[in-house]
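Let me give you the structure first, and then I'll get to my questions.
A single protein chain has been removed from this complex, and every other one stays in its place.
Right after this comes chain A.
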Amino acid sequence: MKHLLSTQDLTKADAVQILDTAEEMAAVSDREVKKLPALRGRTVVNLFFEDSTRTRISFEAAAKRLSADVINFAAKGSSVSKGESLKDTAQTLAAMGADAVVIRHWASGAPVRLATSGWIDAAVVNAGDGTHEHPTQALLDAFTMRRNWARINGTASAGTDLAGMKVAIVGDILHSRVARSNLWLLRTLGAEVTMVAPPTLLPVGIADWPCTVSYDLDETLAKGPDAVMMLRVQGERMNAAYFPSTREYSRLWGFDDRRLAALDEHGLDGTIIMHPGPMNRGLEISSAAADSPRSTVLQQVRNGVSVRMAALYLLLSGGFRSNAGTALPDIRPTAAPVPTKETAS
């Protein structure tokens, strides 16, 4: 695997390897010296065509903890104003010797284009493209779910998958790159997925997706999901008539205090509430839900750095086991846990 563009291309073995490597990286992050020499001398470019401070600093922290040189490149240009072309930007980065390009773009498919155009030879990491995919978000979500799932089942998290887990993804599925990336990855890891949304915020064509579709959040919660992922809903969608009002949206599809109480009533002690951030408190999630012990919002942020370290490390070291014959360079300057078992798949 040379690029990380979509969770659709990830095999189960590769996905589990990223999650296991992220566990090792998390151990590094817990140490006093949070730095590894693994990518010393390598250059990682954060190429952002769309503002996202959270994602950029997460990738930046990940690359720096691996001792890579980091260049932040905020590219001008949007769907309305055209700046320098992607081609020229890519060739510029190639000339600077970029080893990896972490690209965030408002246009679906831009990372695929960058990886396949021949403009640059670097590893391409999709940091969110339009309404297509956001694979590292899905990986950090899976990492968070796996830790919680392992805790409930009383097992170690490394080497495991999400078989048997029930996940509900709630909100603007139509425009969500997080929902798409999560669906493919969760299915690969063996979880069952229910998409919950108003019918206007589900794509035409969802019938082909390997998930259950529901318009009813309460009914979905009554079925006992192990994780409920709330998606950010943009108020502007109201103006395009996707729903009548934010108040109605919140009442029907928001995770409010009533639904938080319902989880307790249903006896769902282990169910976690997730959100990729940034949250619209009071719209898709109430403050009580966001701040409750069930909420994994901050765990997700923390895990994001570990997962991105794992992805960058594996891509740049050629360390995926699926890349036959490449030796894994040592990422452990000091003693750290070694993954001992490999998941069969």
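Quick notes on this structure:
As a convention for this text, contacts are C-beta pairs under 8 Å (C-beta built on N, C-alpha and C of every residue); 3 or more make two chains touch, one makes a residue touch a chain; residues count from 1.
What we mean here is this: contacts and distances are computed from a predicted model.
When the listed names "Dihydroorotase", "Gfo/Idh/MocA family oxidoreductase", "Carbohydrate ABC transporter permease" or "Pyruvate dehydrogenase E1 component subunit alpha" are checked against UniProt, the chain not shown comes out as "Dihydroorotase".
Of the options A:4, A:26, A:86 or A:263, the residue whose C-beta touches the omitted chain is A:86. Only one residue in the set A:99, A:133 or A:161 touches the chain that does not appear here, and it is A:133.
Looking at A:48, A:209, A:249 or A:313, the residue that reaches the missing chain in the full complex is A:209. For the options A:71, A:112, A:150 or A:238, the residue in contact with the chain missing from this view is A:112. Touch with the hidden chain on the side of chain A covers residues 8, 79, 82, 85-87, 105-110, 112-113, 116-117, 129-133, 175, 177, 180, 203-206, 208-209.
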